[in-house]
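Here the complex is missing a single protein chain, while all its other protein chains stay put.
Presenting subunit A:
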């Protein structure tokens, strides 16, 4: 049976750890020609330069060749071809499909249609599992463990798919504590809090972004995305509320690291960049190793 990666919950804790192990291996030795002679389709029905470049770098470092498109205007979707037909065709050509699509559930559907593995590089506001795995790898690298961590999530916790998936994944590990900092209109949805309650995991909710972060091991910042709001006035009200600056990190733990899925707008002041607690650019680099690991795992290359 082929292996896909559509949702973070498709993988077990053992698989998370296997990906971490492989990512460390690729970090030590990024160029391994495991995809030599293979063709990978990179289908971006919605542009995402960062994710695409990260994937395409990973594929190149594995020695694979890439076909595909970087934005929907240059794809057959503009001619009205259905996702079904595009995937049917491409899965005949390629050995693996990496896809990003603006509609939620598109990747799960593609996995049903395709005869080759699908890696979801983001389906609307639903899932972006490779981001979650690179976040976990970044946490593991900076903290030395995925157990007993105090995770602060800040900003848009309502629509932010990265925090939702990270919450689901980290709740598989020992004794995490979650702290949610968000304005009332962007709080962590009920369903995810319920997920934690079912597992007896402690969480705390705050509206103020203050020195409570002194207890944090990880501060995961998110961007409040304009496109998620139907009401522009509501966006204006909350967009500048949670900004992290260097002074705020003064009394935090020495091991704390600031993560952000990028791109940032203004939610992390640029003076944080020079702090040793800033980790978001290294985090992005970890994405390449993690994606090499994910590709190797779904294709049984290692």
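One rule holds for everything that comes next: a contact is a pair of C-beta atoms (placed from the backbone, for glycine too) under 8 Å apart; a residue touches a chain by one contact, two chains touch by 3 or more; residues count from 1.
The rule we apply is simple: contacts and distances are computed from a predicted model.
Asks: Have a look at "Sugar ABC transporter ATP-binding protein", "Aspartate carbamoyltransferase regulatory chain", "Osmoprotectant transport system permease protein" or "Cytochrome D ubiquinol oxidase subunit II" and point out the UniProt protein name belonging to the hidden chain.
Replies: "Aspartate carbamoyltransferase regulatory chain"
Asks: Taking the entire complex into account, which one of A:84, A:199 or A:226 touches the absent chain?
Replies: Only one of A:84, A:199 or A:226 touches the chain omitted from view, namely A:84.
Asks: Decide which residue listed in A:144, A:191, A:232 or A:254 touches the omitted chain of the complex.
Replies: For the chain that is not drawn, the touching residue is A:191.
Asks: Which residue among A:126, A:179, A:252 or A:286 touches the omitted chain?
Replies: Checking the options A:126, A:179, A:252 or A:286, the one contacting the hidden chain is A:126.
Asks: Quick one: which of A:90, A:106 or A:298 touches the chain that's been left out?
Replies: Only one of A:90, A:106 or A:298 touches the chain omitted from view, namely A:106.
Asks: Take the complete complex as the reference. Which residues in subunit A touch the chain that isn't displayed?
Replies: Spelled out for subunit A, the touching residues are 7, 82-84, 101-106, 108-109, 123-127, 191.
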